[in-house]
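One protein chain omitted, others in place.
Each chain gets a letter, A and B, in the order it is written, and its residues are counted from 1.
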Amino acid sequence: MSDTFLSIQNVRKSFGAVTVVDDFNLDIERGEFVSFLGPSGCGKTTVLRMVAGFEDPTEGKIVVAGKDITRLKPNQRNVGMVFQAYALFPNLTVAQNVGFGLKIAGMARADADKRVAEMLELIKLPLAQFGDRYPYQLSGGQQQRVALARALAPKPKLLLLDEPLSALDAKVRVSLRDEIRMIQRELGITTIFVTHDQEEALSISDRIAVMYGGKAEQVGTPFEIYNRPATKFVANFVGTLNVLEGTVSDAATGKVRVDAQEIGLKGKLNGSKSGETISLALRPEAITLGPRPGHDASLTGEIHDVQFLGSVIRVRVGVGGSRVSLDTFNNPSSPPPQAGEKTTISFASNDVLVLH
Amino acid sequence: MKTGRFWAWVTFILGAAYFFIPLIATVEFSMRMRRGAYSFDAYAIVLGDPRFQATFGYSVVAAVFTIILGVLIVVPTAYWIRLRLPHLRPIVEFITLLPLVIPAIVIVFGYIRMYGSNSPLPFLASNTGTNALLVIGYATLALPYMYRAVDTGLRTIDVKTLTEAAQILGAGWTTIIGKVILPNVLIAVLSGAFLTFAIVLGEFTMASLLNRPAFGPYLQNIGANRAYEPAALAIIAFVITWGCMSVIQVLSRFAPKSSNRPN
Partner (left out) sequence: MPPGLFHDGRLMTDIGVSDPAIAGNSAPPVKAGSMRLPTHWLGIAPFVIFSLMFLILPTAYLILGAFQNEAGEFTLENLAALSQPSIVAAYWISIKVSLASSLIGAFAGLAIAIAIVRGGLPNWIRSATLTFSGVASNFAGVPLAFAFLATLGRLGLATVLLNTVFGINIYAYGFNILSFWGLTLTYVYFQIPLMVVIIVPAIDGLKKEWGEAAATLGATQAQYWRMVVIPVIWPSFLGTVILLFANAFGAIATAYALTGSSLNIVPILLYAQIRGDVLHNAHLGYAIAFGMIFITGLANIFYIWFRTRSERWLK
């Protein structure tokens, strides 16, 4: 990559005998927004904390703009960080919190005041109205925005966001998510965003690193991660997935038997032998009720239940012993299907992910 | 961080030395009674002293009455303040903290002047009255601790919801307090009780000025007249205090862990 800004190279972190991060490599471009996605304990926060300087890597190095910062102290790294629990200084007003880094940097009072006003404008908490408030006088969402402004005020090279939305309620979470992304684009700041929420990661990121067991399972754009998961873990962790057990009946022609029905998956079996049991994974939105142009595989089953979710109707169909979830759009002029009806589902063989 | 830990150890060790040397010295001193050999003679003499038994017994009884009086005053008040009169809370809290500002000697001085034999309420005219006044005085001293313990206990159980739930199920006030609130704050009440016990047992000022045959004045008297027994008594008192605090700690493990608290 031509414009690598942050490079995490062969980083390993052990606490005693426990290895939390193992041989982690990632290059991030200038201005890129990268999410670390994974379940708790996967090492995502540890990597972030090593970038911030709160943990020393056991091995490997971290390079920012061509300079090795692995051994620098946190206060020499010029990174901005936002925490899950806001971590605003309770004894300082909003304006003082935002101006904290500027004061430390020794910026002239007038310049600092101007910068604080600018930052508060950016997060839509105008100085005149909010500048003199104390953190306890703000809602969670407002506190987190102030924390963001505080982190950005000294113009850091990197912005690190450690689950910044997890403590907020659903509505605020979505709106602040959009706001963070907008501000990040506007400032063009290289950003790492740690989250366990796949929807968050998919909606906000340029690229996602899905982490599991201290390793990056897959790094890619949200589209790639969702549609071309590289491993079983990624496929399962990101999005809803239907998994059908099948038996390869003829490896040469790509025939697979699922519950006494046969479908053709030519070119998808890469190397499976006849008689082998494999898992077929399908996203709900890849399946339709009834045939559709381009869908070259179909299975019959019985509708098990129907959930009306507003614009979308989620239907679960029993195929043999398995249940398959699929989404259809709500159509005001035709009633949704009924549980107990026999039905056929179809999908494109190309959309099937074969998991070994 | 390395130097931080070094200084933490230094601080801790200096502190530990300051706190343990007097204890060790006292133990050592208490065992010096028999010339040339360590012995528990001082302890045997103290524990065998009928005045020790009498005054200790008196103080234990006084402590028990103090706890009962304290519970009767504090529990309903703290409950009611949480439930119905939250706006009075700052005032009540202020009053409960007053005994930390007004020295015990001043309070008891007030009692002596206000409740003397010639006053309209002559507590001091009779033995029983004076005993009662001592218990009342102790309850006053214990007020800050008792109120704080009970109020903390109430805070963790969300009194309002529990009361309303009980009311919906048709419970009357006695049932609510006796069967719903009290069991839930029992641990807190007991913690307060043992703290009260520790404070009251060796209390000197009030007992002495009211001329009660309590443990505190006995201790002082022994201290003025004997050499080794006071050290033994100090160790006994320390062990009793330790016992009370250990009970409180054990109790706190059984306290309700605020399962349904909305905050």
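Note that contacts are C-beta pairs under 8 Å (C-beta built on N, C-alpha and C of every residue); 3 or more make two chains touch, one makes a residue touch a chain.
This one's a predicted model, so the numbers in the text were calculated from it and none came from an experiment.
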Sole touch to the unshown chain from B:Ile107, B:Leu124 or B:Ile181: residue B:Ile107
Selected from A:Lys13, A:Arg115 or A:Arg150 as touching the chain missing from the view: A:Arg150
Chain not shown: contacting residue from A:Ser7, A:Thr58, A:Asn78 or A:Asn236: A:Asn78
Touch rule applied to chain B and the missing chain gives residues 1, 4-5, 7-9, 11-12, 15, 18-19, 21-26, 28-30, 72-74, 76-77, 79-90, 92-95, 97-107, 109-114, 136-137, 139-140, 143-144, 148, 154-155, 158-160, 163-164, 167, 195, 198-199, 202-205, 208-209, 216, 219-220, 223-224, 230-231, 233-234, 237-238, 241-242, 244-246, 248-249, 262-263
For chain A, which positions touch the chain that isn't shown here? 52-54, 73-81, 83, 85, 87, 89-93, 100-101, 103-105, 134-136, 147, 150-151, 154, 156, 160
